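The structure under discussion appears below in the form of structure tokens.
The complex appears here minus one protein chain, its other protein chains still in place.
Let's look at chain A:
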Amino acid sequence: MEFVSPEGLRLDGRRPTEMRQIRAELGAVAKADGSAVFEMGNTKVVAAVYGPREVQNRSQQLSDQALVRCEYSMANFSTGDRMRKPKGDRRSTEISLVIRQTMEACIMTHLMPRSQIDIFVQVLQADGGTRSACINAASLALADAGIPMRDLVTSCSSGYLNSTPLLDLNYVEDSAGGPDVTVGILPKLDRVTLLQRIS
């Protein structure tokens, strides 16, 4: 299949190194301490942050730093075919772990010992790049909650199809089977916090 036309345009009309339109909204979840909705093209995720609050499970309490927990799930209606089991599968568990590790790296956890920060991320519309959209949303939600952070993590995916490197893959390009890398950076500190290849 041709993913890049001879004119150098992709299926959705973007150039190879062009991102999709992004949109962010803070404070979308009234009851959460911090929340954000983040859209990258047709991918839409909502993140809610609760905390720092008391640790629910005392055995997990850390005496020198905050416990960060993350739960990623996909809404049943987020994909083309209705999802049966929106969370708890291997993919969700893995992405939860990735988001947690990325966020832990930028939260100044040592300032909030014996407390817990919960991050809930849900995909409302999945059109490729959910991993990076979730990280961006979680980062914004943490900033909205006023949790001390070293930097705002930003993330984007990229791939390689038809011998062309492509930025910010959508669902069709994502499922084409080419290599796919998700990168998360701390832009002000100039550091990479996440680099993940899925092929």
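Simple rule for what comes next: contacts are C-beta pairs under 8 Å (C-beta built on N, C-alpha and C of every residue); 3 or more make two chains touch, one makes a residue touch a chain; residues count from 1.
The definition used in the following text is that contacts and distances are computed from a predicted model.
S.K.: Tell me the UniProt name of the left-out chain, picking from "Ribosomal RNA-processing protein 40", "General transcription and DNA repair factor IIH", "Exosome complex exonuclease RRP46 homolog" or "Transmembrane protein 258".
M.R.: UniProt lists the chain that is not shown as "Ribosomal RNA-processing protein 40".
S.K.: Among A:A28, A:M83 or A:L152, choose the residue that contacts the chain missing from this document, as touch is defined above.
M.R.: A:L152
S.K.: Quick one: say which of A:V46, A:M112, A:A138 or A:L194 touches the chain that got left out.
M.R.: Considering all chains, including the one not shown, the answer is A:M112.
S.K.: Going by the touch rule given at the top, which residues of chain A touch the chain that is not shown?
M.R.: 32-34, 51-54, 63, 106, 108, 111-115, 143-152, 186-190
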